[in-house]
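The other protein chains are all here in position, but one chain of the complex has been omitted.
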Amino acid sequence: MRVAGTGSASLHPPQSIAGTGSTNLHPPQSRDDERGPMKILKLLLLPYMAAIIAGAYLWVEPAKGFIGESSRIVFFHVPCAWTAALAFLVAAAYSLAYLVRRNPRHDQVAEASVRLGLLFAILTLITGSLFAKIMWGSYWNWDPRESSYLLLVFLYGAYLFLRAAIDDPERRARIGAAYALFAAVLMPFLVFVAPRITESLHPQTVINPQGKILMDTPTRVTFFAGLVGFTGLFLWLLQIESRVRTGRGLKR
Amino acid sequence: MGSARIEAVGLSKSFSGPPLFADVSFVLERGVLAVTGPNGTGKTTLLKILAALSRPTSGTVRVEVDGRELSIDERRSGVGWSGPDLFFYPELTALENLAFFRRAAGFTPESADLEARLEAVGLSGARGVVEHFSTGMKQRLRIAFALLLDPPVVLLDEPLSGLDAQGRGAVARFVADAGQRGPVVLAATDLTELPPPDQVLEIRRRVNGEP
Partner (left out) sequence: MSVRDGRLGFVARALAVCGKDAAQELRRRVAIASVFFFAATAIALVSYAVGPFGLPQEARAGLDAALLWILLFFSAATGLPRAFVREEETGTGLALRKLAPGVVVLAGKSLFNFVLFLAIATLSVPAFAVLLEWHIGSLPALAAVIFLGGWGLSIVSTFLSALVARAGQRNVLFVVVSFPLLVPLLLPAIAATMEASQGTLAVTPLRVLIAYDGAATSAAYLLASAAWED
């Protein structure tokens, strides 16, 4: 029996992590490393959101056709709905990136995005129910548009449940990504087609058949500013959430 | 059959923890490479990585046939492999199992050819479903599976386990023959009954951080 020159295996730690499946083992970026502009934007977010809330109550007049002050909910309910949908798209995009590059960091961002999406979808349902109670006397009506967000909550929950049921980290990431992308393809049917082919109690949305924006100036400014603010909040939360995940390594 | 070559460069594998093995490299063109070491040191995982059934944490595997490198998908289906994790459909007979696997791989199965393959591993009389096979019969079927597509490179994980003396002798002879034709990588805890390999790769267990 000869022992060949190149045929020895040792148990030294790998010299470099290259080739397929690299893991990101750098410590989480601390706040001190952050560049100036990002830090300023984050600091400004709090007063910005405060201004939006103030504007929603003090600057804007209640809209016609709504009971009492209830129209003000549009500044909170719609951005939550928008953020929940955005979170889904972000999760799908990062899931695709993961399947292509197999970088665990992408998978962590995708999961973080789904968690946040779940939060905002639940907030959407809560704010919507409060509005429904005032306008139509009951919290839930199985309205197609309401129900589509309930289904989104189930979808996010299913994604997290699926991940929780898989032990192997690489498989968990891959299966999660496959589910997220599969769901992304079917989501338009969930959110857009079903509500549109049946009648709905839901007030006409911003994206309406006439293509015009039926709002007065204070409403319009506050509303779109609110969308921007919520998006900023989401992105910041996403960064924190995925940072926490990286710090804990590849654990659940 | 043309020439074939298998090469591993810097392979390592870890499952969320310290690596199972690291820095595994070898080149094999013709002959037998025996991977040896105690149980649990990763021989099975290494062979699965070579067969493209598992991804390494780092490092690469190259298989060349007639001078052309195989893609990972070609390697997965083109390299012959059998191991203790290989199971068959219990409701089907040995012949049906092999016929199905040949079809699934994209090749027409011919009865005469499959019967000959079964005979070569000593299963010519086996008519019942695999569910009723003994350990030795299942092991023989595993060898037949590894060779089903007449692969240029053969990987055998614990080829002798569960076989009687006659079976072990037959497999040992087969390994010697196959080694004349192309690269054969074996994994076995005990090499005594096998023909002397041309190369040996020993994976040692880490003890208190020392190799």
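Chains here go by letter, A and B, matching the order in which they are written, and residues are numbered from 1 within each.
In the analysis below, a contact is a pair of C-beta atoms (placed from the backbone, for glycine too) under 8 Å apart; a residue touches a chain by one contact, two chains touch by 3 or more.
Since this is a predicted model, take the numbers as computed values, not measurements.
> Taking the full complex into account, find the residue in A:130, A:175, A:221 or A:235 that is in contact with the omitted chain.
Reading the full complex, the residue touching the unseen chain is A:175.
> In the whole complex, not just what's shown, which of B:51, B:70, B:118 or B:203 touches the removed chain?
Touches the omitted chain: B:51.
> On chain B, what residues meet the omitted chain?
The list for chain B reads 51, 53-55, 73, 76-77, 81, 85-92, 96, 100-101, 103-108, 129, 145.
> Spell out, residue by residue, where the missing chain touches chain A.
Its contact residues with the unshown chain are 99, 151-152, 154-155, 157-159, 161-162, 165-167, 171, 174-175, 177-179, 181-183, 185-186, 188-190, 193-194, 197.
To be clear about the criterion, only the chains that are shown with their structure count from here on.
> Go ahead and note the Å separation of the Cα centroids belonging to chain A and chain B.
46
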